[in-house]
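Just one protein chain is left out here, and the rest sit where they should.
Here the chain labels run A and B in written order, and each chain numbers its own residues starting at 1.
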Amino acid sequence: MKAMELSKEIFDNIKKCAPVVHNISNYITATDCANMTLACGGSPTMADDPEEVEDIASACAGSVINMGNTGGYFTESMLRTGLINNKVHHPVVLDPVGAGAAKHRNEVLEKLIEKIHFSIIRGNVSEIKFVGDKSSSANGVDAAEADLATEDTVYDIAQYAMRLSKAMDTVIAISGPIDIVANGERAYLIRNGHPQMSRVTGTGCMLSSAIGVFISANPEHILEAATVCISAYGYAGELAQKKVESEHAGTGSLRMYLMDYMSNMDQETFAKGAKIEEVLLAE
Amino acid sequence: MKAMELSKEIFDNIKKCAPVVHNISNYITATDCANMTLACGGSPTMADDPEEVEDIASACAGSVINMGNTGGYFTESMLRTGLINNKVHHPVVLDPVGAGAAKHRNEVLEKLIEKIHFSIIRGNVSEIKFVGDKSSSANGVDAAEADLATEDTVYDIAQYAMRLSKAMDTVIAISGPIDIVANGERAYLIRNGHPQMSRVTGTGCMLSSAIGVFISANPEHILEAATVCISAYGYAGELAQKKVESEHAGTGSLRMYLMDYMSNMDQETFAKGAKIEEVLLAE
Partner (left out) sequence: MKAMELSKEIFDNIKKCAPVVHNISNYITATDCANMTLACGGSPTMADDPEEVEDIASACAGSVINMGNTGGYFTESMLRTGLINNKVHHPVVLDPVGAGAAKHRNEVLEKLIEKIHFSIIRGNVSEIKFVGDKSSSANGVDAAEADLATEDTVYDIAQYAMRLSKAMDTVIAISGPIDIVANGERAYLIRNGHPQMSRVTGTGCMLSSAIGVFISANPEHILEAATVCISAYGYAGELAQKKVESEHAGTGSLRMYLMDYMSNMDQETFAKGAKIEEVLLAE
C-alpha cells in the first residue's frame, strides 16, 4: 500500500526539513497546537495579525487554517493566509471547526472555500458533510445518513469522501471512530485512536496542526502524508491511554502523554501500530 | 442534608445528559476551562464571537460567563449570551473575575448584573463583596471586614451571602479557605480544597466551568449542584496535592492531577471526601 511504502520517506523528510508551519489557530487550543507542531518535528509560527500574515506565511513551508475563532480580524487573516499560500504554491490545511453550528461561521466557511484552494480539509463527519453540501450540492453528492463511520457505514462514507475530494479538488480527511482520508481515486481507512481522546479538548485541532507538519514536509504526497500522520497520531493516543489506565490516571495525563508519544514517534513505532486499509473509488 | 441527599441524582443527571455548556472565557484559562468541562462529563463550546453567541448558546444546556477578558467585543458577547440564556430559561453562571480591580471592568460588571439574571455568581470574597456593594448598597448589606473566610468569620460571611443572594435573586458562591454557597434561605460551608491550588492559574475559572456542567444538568437544584461541584472539586485538589507531595513534584503536576481526579470523580469518591456544613439564614 502506497501510504505504508512512502512512510519512511515521509518521516525522513520531516526530519530533513523541520518545516516551519504557520497556524491561524484559536485561543482554546493554540498552545497545544504549537506544542504538537513541535512534537511532530516542525516549528510553529502562530501569527494571526492580518497586517503580517502574508509576510509570515509566505516565509513558511505551509499553513494550517483552524476556523475555531471567527471573531474580529480572524476571517480576514484566514483569507489572506490562504491566498498567499496559493500564490506561492505552499500546502494549506483547513480545519472547519464547528461548520454548521452557526450562520456566521458558515458564511466564513463558504468564503474560505470559494476563494482558497486547500490541500486538505480535515474535520469530523458533520463538519465535512456541511463542507460538502455547501460546496458541491449542485453535483448531487449525497452523504450517508449515519453521522459516525461504523464498520457498517464506513465504506459508504469513504465513497462519499472520494467523490467530494474529486469535486473540490482537495484531499478530504474525516475524523471519527474510523478515520477516512481520501483523494478522488482512493481512500485510506484508519483504525487507530481511542475514544477517550475526545475527552481532551483540541485533539482535532492538534491533529490538523500535525497534518500541517507532515504535508509541509511532503507536499508531493499530501494523501499519504496525511494518512501516515493520522494513523501515527491515533496510535500515540492508544499508547497514551494505555499508560493512563496502567496508572489509574485521567484526562489531564492523557493530554500530556499524547504529546509525549507524538514527540517520540518515528517510522518504526508507526509501522508497529498502523492499522490502515485502502479502498478504491467505485465507478 | 439536602446537598448530600441529592448528590447521587446530581452525578447521575450529568452522566445521563452530558450537557453541552457554552463558555465565554478568556485566553489565559480557556484551555483548562474546556478540559475541565470535559473532565466533569460535559462538552464545551467556547464560541465568543458576538455574531454567533446567540445561535450557539441557545443550542446549549447553559452558559458560563467568565469576565476575565473584557476587551474588544467580549462585553457585547457576554451581554448577548446572558440575555439569550434568560430568554430560553437556561442556567447561566457569572464569574466576575477581577471585580473591583479597574474602573472599566467594574462598568462591564454593572451592566451585566443590571441586564442579566444569573443563576449563580461565583468569585472570591473580594469579587463577591464588590458585586454586593454595587448591586445592593441601597439595602445596607454590610460585609464583614475580614477578606478571607476563617473559622472566626465564616458564619458572618455566610449570613452576608444569604442576604446578598436574597437581594439579587441568585445563588452566591464565595471561594476561599472555606467555600460558601448560599441562596436566600440556607448556605453550605465547604471545607475541602488545598491552599496550593491557588498556585495554579485558573483554578477559579475552571471551577466556574465545572459549576456550569453541574447546574446545566441539574437546573432544578442550582444550590445543591453547585455545592456538590465545589466540594468535589476541592476534594480532587486535595487528592492531587497529596499525589504531588508523595512524588516531590510541583505546581505543573498539581494542575494535571487536579484534572485527572476530576475526570475520575464520581458520587462514591465525592461522598468519601465531602466536608459540607449547612447553615440557615438568621432572622
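Basically, contacts are C-beta pairs under 8 Å (C-beta built on N, C-alpha and C of every residue); 3 or more make two chains touch, one makes a residue touch a chain.
Keep in mind that this is a model prediction, so the values were computed, not measured.
Taking the complete complex into account, B:200 is the one of B:200, B:226 or B:258 that touches the chain left out.
Set against the missing chain, the residues A:56, A:92, A:211 or A:276 yield one that touches it, A:56. Even with one chain removed from view, chain B keeps its contact list with that chain: residues 27-29, 31-32, 69-72, 98, 101-105, 199-202, 248-253, 255-256. What chain A contributes to its contact with the hidden chain is residues 25, 27, 30-31, 34-35, 38-39, 44-52, 55-56, 59, 72-73, 255-264.
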